[in-house]
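Have a look at this one before I ask anything.
One protein chain omitted, others in place.
== subunit A ==
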Amino acid sequence: MIGYYISLAMRSLRGTPILSALMVAAIAVGVGASMTTLTLNYMMSRNALADKDDVLFAVQLDNWDPHKAFHNPSEMPWQLTYKDAIDLLRSDIPSHQVAMHRWGGPIALEGSELRPYTVEARVTSRDFFALFDIPFIHGGTWPHAADNNSAYQIVLSQRTNEKLFGGENSVGRTVNFNGAPFTVVGVIEDWQPSPKVHDLNNGDFLESAEVFLPFGLHRALEIYPWGNTNGWKSEDINSYEDQLGSEYVWIQYWAQLDTPEQMERYRDYLTGFIRERKAQGRFPRPLKFGLSNPSEWLALNEVVDGDDRMLSWLSLAFLLVCLVNAVALLLAKFLRKAPEAGVRRALGASGRSIFSQHLVESGCIGFAGGLIGILMTLVGLALIRQLAMGHMDTVASMNWLMMLSAIGLAILSSLLAGLYPAWRISRTNPSIYLKTQ
């Protein structure tokens, strides 16, 4: 019977092309507007590390100004000092832990046609890949020693390996990064979490690193980070050693704590860690540290802020307005065809089948509206990408789930819009329409 209803719906829609187009447009515009904002919100609030929410924790230590808390909801700096990060790495409590920051530079291949080009880099301790569950295609991470001593080793992303080596196993080969030769020790699958939950200091939605370098290289290369460095104290920085020993915060720190006991011990450890440093005259504020799992970290960093949410509600309200329009149009259309419904009733259609027939017609309008709504969403997102100039590329795009949701939203909306008109028409007394034609 549904097939019959669909063919009747098609015939009916073709019979009133302008009215049908208006209804489809009403649904499409509403769906387009709300899906654009919903997609942005969804993509922005996606937690790429959700499956590790129980075990991963971003570490914060409050080494800030005694007179003024760090200006964020946690009232602690987002990042750690170099010296604290180095000391924390010595703890054997976490299953894995990572100290890291953003960097970058030109990469080139000796004797290759390829012109040197700039890549995003991440200077990190070796556990990065294990902690974030990033699989290797070739090779593996560098040895523990490389986290403390300079070792010119490098891990490439799949994309970079593709570009430099045509996708071959490049482990053991040499690449030139920032003017120095590095030995490739591993190639990882491309890893582009968006938002970049592991580093929300440097553009929530920018692309992730292409190459990874050991944390032990700081002194040898005198690495200054690309990205945020914050300080509160006036310090004389005359050498790179001064930079490393300063109260400047620029290192992101994550720890993996698999069990509650580990968590307990790590808390005690951090408490002791801060007490020790207080005794040395550092950490002048009340003792405070933070351990936030990826979800909490995203919320704390306000990746999706109140304005974004407001916009979603506004666009849903707009969809509602479009729906009210669709209801009015549907009602007009259905009531115009009431005599036909009367004839169908006389020929044996139940009120329910008249209702279904008209609801199916609404659903068809919704389906068409959904398809066009997707096109409108794609246009809307393209506009946003244009306006954001590269800052929103990873979020202002639709995945299959969002496309299906758009169709679902459109059909649901049109069914809702059709509910009342279909009910009205199914309840009208057929005999009224049968007397004359």
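FYI, a contact is a pair of C-beta atoms (placed from the backbone, for glycine too) under 8 Å apart; a residue touches a chain by one contact, two chains touch by 3 or more; residues count from 1.
Just so it is clear, contacts and distances are computed from a predicted model.
A.B. asks: From the list "Carbon monoxide dehydrogenase, medium subunit", "ABC transporter ATP-binding protein", "Fumarate hydratase subunit beta" or "SoxAX cytochrome complex subunit A", give the UniProt name belonging to the chain omitted from this structure.
C.D. replies: For the chain missing from the view, the UniProt record says "ABC transporter ATP-binding protein".
A.B. asks: Which of these, A:G140, A:P193, A:G245 or A:G351, touches the one chain of the complex that we don't see?
C.D. replies: A:G351
A.B. asks: Looking beyond the chains shown, say which of A:P77, A:G105, A:G216 or A:P430 touches the absent one.
C.D. replies: A:P430
A.B. asks: Given the full complex, what residues of subunit A touch the hidden partner chain?
C.D. replies: Counting only subunit A, the missing chain is touched by 1, 4, 11-12, 15, 339-340, 342-353, 429-431, 434-437.
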